[in-house]
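A single protein chain has been omitted; all remaining protein chains appear in their positions.
Right, chain A next:
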Amino acid sequence: MTEAPKLNSFRNGPDERGHFGQFGGRFVAETLMPLILSLEQAYKEARVDPAFHKEMGGHLVHYVGRPSPLYFAERLTEHLGGAKIYLKREELNHTGSHKVNNVLGQIMLARRMGKPRIIAETGAGQHGVATATLCARFGLKCVVYMGAVDVERQQANVFRMKMLGAEVIPVQSGSKTLKDAMNEALRDWVTNVHDTFYCIGTVAGPHPYPAMVRDFQSIIGRETREQMMAAEGRLPDSLIACIGGGSNAMGLFHPFLDDAGVEIFGVEAAGHGLSGLHAASIAGGRPGVLHGNRTYLLMDADGQIEEAHSISAGLDYPGIGPEHSWLHDVGRVTYLSATDEEALEAFQLLSRLEGIIPALEPAHAIARVIELAPKLPRDHLMVVNLSGRGDKDVPQVSEIFESRGR
């Protein structure tokens, strides 16, 4: 996990103060600063402590079910008639998505810091379920903030969290979605700072969260490297992943950032289209400051944050992790987007061709694969991060299809 920093590397960020270029930083209320500094210290110590990694490694294998397979999607590849497509099967993890990788790391850190109460925000509910699961496993109190709109559209995950013993608080303020859940979680944290650890679900928030979550998620890319070497004897030619805040994407991308031959694509949610309501912060936003960091945000001319829209509750966020903003500005990663409709098409295509029902979030990445792969040569190796499974989305998608008479 800790390698010596290299000169001229895309992997050295952030700097001491948590900046990736102009992005990142620590924009939080004074009440939280002492805790954030002690969290930074605790993480610094943990990341060089072999005992921490040994314990985490054990849980990753025996509880999470890692490594997740790198699966050659033969039928999808045949159907598209171009690049050879591999799926990194994060949907096979315990709890059904990549979120558990990060939650495990943060819960172990919370235990080290002696914090008995865990709070989290969640959009689709996957991060909330992962947090509730590990809190149950380690006997910690768990409170999850979730926008009231998301509580409605992701009911299966709400039940799961409750069954796992977590308290789910529907957030009624603002747009009643993920950004408001994050505001509410920050308010809780400001109030209960003495005994509470805030387990953030993506590579955003004040430093050290973006770097810490990235480090915990980087196991995705490290495994992919090894698995691709074993399968094909070389590195992939391209990587592609969906972006809400960007944690599954950063986890896949980060270990490859210095491999110049690897082309990297992030896919934002274009909702009804980039000229309508959407959640594509890079394509449709500009740099601003929210939730503890400077990053690309959707906002109006007066700096007021705008509501994001995506069919996928997990991508419905008006910001993006600061490291992605930087990778966009320096041109290392190409950011694309996919609409609700394109994601629905991809959702069906993957289900029918591979017998894998993807979550609506990675269906956005699949949608761009459908467009990119046919134009590429047959020896092009492409890895798609299948960040989660679609069980949680089946009721919502079936309702949409039924209403259209499909």
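Note that a residue touches a chain if its C-beta (ideal position, glycine included) is under 8 Å from a C-beta of that chain, and two chains touch if they have at least 3 such contacts; residues count from 1.
Following the convention adopted for this analysis, contacts and distances are computed from a predicted model.
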I notice the complex is incomplete. Of the names "2-amino-4-ketopentanoate thiolase", "Tryptophan synthase alpha chain", "Protein-arginine kinase" or "Transcriptional regulator, XRE family", which is the UniProt protein name for the chain that's not shown?
"Tryptophan synthase alpha chain"
Given A:C142, A:L186 or A:V384, the one touching the chain that is not displayed:
A:L186
Thinking of the whole complex, not just what is shown, which of A:H194, A:R378 or A:R404 touches the missing chain?
A:H194
Extract the touching residues of chain A with respect to the undisplayed chain.
17, 25-35, 173-174, 179-180, 183, 186-187, 190-194, 288-292, 297, 299, 301-305
